[in-house]
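Rest of the complex left out; these chains stay put.
In order of appearance the chains are A and B, and numbering begins at 1 in each one.
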Amino acid sequence: MSHPSPKITLPDYPAELQADPRDLPYDKAQLTRFYVAMKLARTFEEKLGALYRQGKVNGAVYLGMGQEATSVGSVSALKDGDFFTTVARNLSAFFYKGIEPRDVMARWMGKDIPPSNGRELGLFLADIKNFGIPPYHNGSMASWIPSGAGYALAFKLRKQPNVMAAFTGDGATSPGDFYEGLNFAAIHKLPLVIICEVNQFAYSTSIAKQMPVVNVADRAPAFNIYAETHFGNDLFLVIEAAQRGIEHARSGKGPALIEFKTFRQRGHGEHDDMAYVPEELRDFWAERDPIKMYREWLLKRASFTTSELESTETQVEADVESAITYAESLPMPKPESVTERLFAPSPHDPDPNQAAPYEPIDHPSIPGLTAAQDKSEGGHF
Amino acid sequence: MARMTYLQAISDALRTEMRRDPNVFLIGEDIAVFGGAFKITQGFLQEFGEDRVIDTPISESGFVGAACAAATVGFRPVVEFQFIDFISCAFDQIVNYAAKCYYRWGIQMPVVLRGPTGGGVHAGPFHSQNPEAWFAHTPGLKVVLPSTARDAKGLLTAAIRDNNPVIYLENKFLYRHYREDVPEGEHVTPIGVAALRTVGDDLSIISYGATVHHCVEAARMLEKEGASVEVLDLRSLVPLDRKAILESVRKTSRALVVHEANLTAGFGGEVAALIAQEAFEYLDAPVTRVASLDVPVPFSPPLEMAMLPSVDKIANAARSVLAY
């Protein structure tokens, strides 16, 4: 019952630019793709926060600002057929994978678009076919680690060379499901990759009150699995670490846990003023904003010009605006649809007019039914 | 008396009991530094210190088990679920440890498990549920659901002083939407006594929790149409005030049972079955139920409104029962 104020424990990583373009296997289009995904998420979320405050989106709103490098970098390391699942702060991963901002916006507005048709928050998406995102999150933290193990098991049983990558916050490493899911995956050497985004808080709870270790990766020995810990706001560091973890899992050596230290720049949700976050911590991370860092790198180390980037940024803003306009134009779900699609049709669904058949029980009485129970033939426990 | 929201009444009960009894402590996620997701325990850390307002890791089973244990050695812990939906993560500790401890060993376990229930705020399938029937079906647990600020305070006080595990279910829509005069200082509402919210002769509407307000509203509408409607607020499901239910129905001869939880196998079935069995001779119309449709709580407002019970749905059902 100590630790009143949060500490950060971070390798003393300078907010400077590490990567050299000559060493990097990315062409300009690819570098732009990274930038667009991150910037689009940032811009979208700024707008979403404003819409929330104007009462134009329903429920609560959770933003991932500050975690764009961990999101985009990690999913960029996935290959065709790999699965991934996101939590609250991975909108940029959605965009990197090609999910349309207008569809996300429509979901936040509760509009009638598939696959959820207004049943689920804008935050969540499951779309295996188009994006390799299986249904996973059940609202409860870490519930997706057992299901993640299940997807990894499916790959293994089918001998598919794919991995399941699951984003996970620091807080979500505390529920028993984290342990049970990872334990199972480790025993069976399943291709499960945990991308752990340690953004310093779980709602208001600091790392020190969440776990008795400094790094989530310090828990890897409990599962005898591969683990790395890195600064998470440098896109290239993230990409490389994610690649190593993913390829480890893909090669049949079992799960990997790749931990990134990063920062949630906004409150837990937009209702949260994050008064509990010390100023120094905000400043420390503001200097290390992942988009800012990447943008500087593009300018200084890659062949991008300011006007190029500015025109990309203008385009991104326009895209967000048109996403809103489009989303607003869509219809809300029809109230009558609320009872639809509770159960999937099945081959032996009975005819609703079928009468209850007469199927008598005509055996002699069961021994022990009327008298004291007879255990002679009994089960064992 | 002080004018309080339903939420403030809950805070007030917690604060009053913590000042009174050093064995009361609070445990849950984000209740200390942040004062709780809904700010029910704001300022408590400052007043009571970190030994009595304990922020936990995200581990409902863990902290429920710990709180229940501490309750068997003289503490009176109050556990907060950030949303009641996460009570499913602690289900085993509740139905197997808490519910059965006293029956097995004669060792008391005075623990309160509380949290926000209910829909209507567009929070989607995992922040809107109503789990009372699960617990009412588990012998050994008391199940309490206040509908007013006054009861929120009085019942929580009684729950904290109760020597058994009490599932205390708050309604998050009422938190800031309901405000009334609440007694200051100690205020106890015994667990197990229903309350009449309106008195009438033609129909008994039996409900609990948030839908009590819908029922009162519907009763007002029906009154204008000439019907005299009694609204009985159960306040607790276990113990159940069978006497009050049966007295009311024996008087009015017509019963409508209403709750926000899903219809099928909801607690309304228990109430309807009780009436059907014990007031059979008095009934002039079928016992009827209004509840949420049998689907998860959808996010989008038109869907959510279609799914939840409403004043109109209740009034319409009441009209049918009255016209029978």
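We adopt the following convention: contacts are C-beta pairs under 8 Å (C-beta built on N, C-alpha and C of every residue); 3 or more make two chains touch, one makes a residue touch a chain.
Quick caveat, the model's predicted, so the values are computed rather than measured.
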Total chain copies in the file, per protein type: A x2, B x2
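Note that only the chains that are shown with their structure count from here on.
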Distance from subunit B to subunit A - Cα centre to Cα centre, in angstrom: 34
List of subunit A residues in touch with subunit B within their complex: 1-2, 4, 58-60, 110-112, 116, 118-121, 138-142, 171-172, 174-177, 202-206, 209-211, 272, 276, 332-339, 342
Contact footprint of subunit A on subunit B as seen in their complex: 29-30, 33-34, 37, 50-51, 54-62, 82, 85-86, 88-89, 121-127, 293-296, 298-303, 305-307
